[in-house]
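Omission of a single protein chain aside, the complex is shown with its protein chains in their original locations.
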Amino acid sequence: MPKWFTPAAAICGLMFAVAPVLIANAPYESTMGLVQKIFYVHLPSAWMFLLAAIICGVASVRFLFRGDPRQDRLAWAAAELVVLFGVVTLVTGPLWARKAWGVWWQWDVRLTASLMGWMVAVAYLLLRRYGGPGSDKLAAGLALFGMANVPFVYISVNYWRTIHPTTNVVPTLPASFGLPLWFSAVTFLLLFVLLLRVRVRLEEQRARLDALYLSMDA
Amino acid sequence: MFARVVWLILRKDFTVEVRSLEIAYTTLFFAISCVLVFAFALVQEGRAPEGGAAGILWIAIAFAGTLALGRTFERERQSETLRALLLAPAARPAVYVGKLLGIVALLTAAEIVLVPLVALLFQAPLLGRPFWLAVILLTGTVGFAAVGTLFAAMLVRARSRDVLLPVLLYPITVPVIIAGVRATAALLQPEVDAGIIRFWLALLVCFDVVFVTLALWTFEPLMTD
Partner (left out) sequence: MKLLAALLVLVGLCAAVTAPALEAQQPSQPQQQDEFVPIDELPPQDQLPAAPLLVAAYSFVVLALFAYVLSVARRLGGVQRELERFEAELKRSGRT
């Protein structure tokens, strides 16, 4: 593991410990009250979900057209993080929505597209696991199609009438809400980078093992 | 040259299919039984669920399409003709387009039977505006088949290909299905809102363009070993 890993992990752990203090001290939002505090984990995990999808897509394109195995390892790691942060977003969202909107789920554009994007990532992982040899390239093709979904998810709330808050909420947040949000976002980003690095290392070690086995047969 | 290759592949598939009509009959029968199962499950006291016809029509098309895609490429795999196609001095995108048009033709034939059947069983005025219905069905089928042909071709050499095709295909084609169902449902209203239908049609055309472009771009690297 690279030198920056352990200090970064320590910092991340500290930030996770401090975050609840900041979140508890944030003011109550007037219409939603206590349940609005789910915002401080829902939004950063949604951002990580989209970020992971973009990384997976870009790495898949580079792997498909240049054949660099490091891009393939990165794409697989990113796909797992899409599933992870996607499930966190898709669970914290409805828990918040039950109180804020009165329903657990709504078939509007952003929710449907997010669920769809998440399922593409699950399909990616199933393909890698059960597709047999050659599934690395096939999965890259799948990721390419799936990534076309990402900008759609992000901008959809601005163009369709939907119950989900639009993208101009975050830039206009007052500082008392903004601080815990950005702190939480940086914490999640740091965790994202750490998880990505560890997962890529797993693939690197697997590749080393495969190379060793192959060299033995030669 | 491109068009000639596409035409040759279409003719080849058509000739092979016409000999036994295996895929045509089985796909058609599967689609019909699909619709019948929905009818048995959902129709209560002789009345169909409100607005169910559009969704059921598209579900039947999606299921039948997946079956047809699997069977078509299974046939290619068994006779090793896919490798022969790829070895031939023909542009790879042309091979893709030829296969795509063949699948679209097969699905269109299924739809010609499905639409009156769904209209009958679910008492929906599907045949009221045939031109618009045809346009909606065509754009939706092209979108579905564009992704389906690419995925089915690339899965030909993979393990667990039968179950992986729907697993991969459905999440990607969900937007196409949604748009198709919404447009068809809007067409079934007594007061047709042309604006809504135009909106969903525009979205369908958008998906078609994006999917076919992406598929043409990635067909070459995905089909090489």
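The first chain written gets the first letter, and so on, giving A and B; residue counts start at 1 in each chain.
Methods note: a residue touches a chain if its C-beta (ideal position, glycine included) is under 8 Å from a C-beta of that chain, and two chains touch if they have at least 3 such contacts.
All figures in this text were calculated on a predicted structure; none of them were measured in a lab.
Peer 1: Taking the complete complex into account, which shown chains does the hidden chain touch?
Peer 2: Spelled out, the missing chain touches these shown chains: A.
Peer 1: Tell me which of A:Trp96, A:Trp118 or A:Phe183 is the one touching the absent chain.
Peer 2: Residue touching the absent chain, from the options given: A:Trp96.
Peer 1: Can you work out which residue in A:Ala52, A:Leu74 or A:Val88 touches the chain that's missing from view?
Peer 2: From the options A:Ala52, A:Leu74 or A:Val88, the contact with the absent chain belongs to A:Val88.
Peer 1: Can you list where chain A touches the absent chain?
Peer 2: 31, 33-35, 37-38, 41-42, 45, 80, 84, 87-88, 91-92, 95-96, 98-99, 191, 195, 198-199, 201-202, 205-206, 208-209, 212-213
Here is the rule we go by: only the chains that are shown with their structure count from here on.
Peer 1: With chain centres taken as the means of their Cα atoms, state the distance from chain A to chain B in Å.
Peer 2: 32
Peer 1: List the residues on chain A that touch chain B in their complex, please.
Peer 2: 64-65, 112-113, 116, 119-120, 123, 126-127, 130-132, 134-135, 137-138, 141-142, 144-146, 148
Peer 1: Any idea which chain B residues touch chain A in the complex?
Peer 2: Those in contact with chain A are residues 147, 150-151, 154-155, 157-160, 164, 167-168, 170-172, 174-175, 178, 210-211, 214, 218, 221-222, 225.
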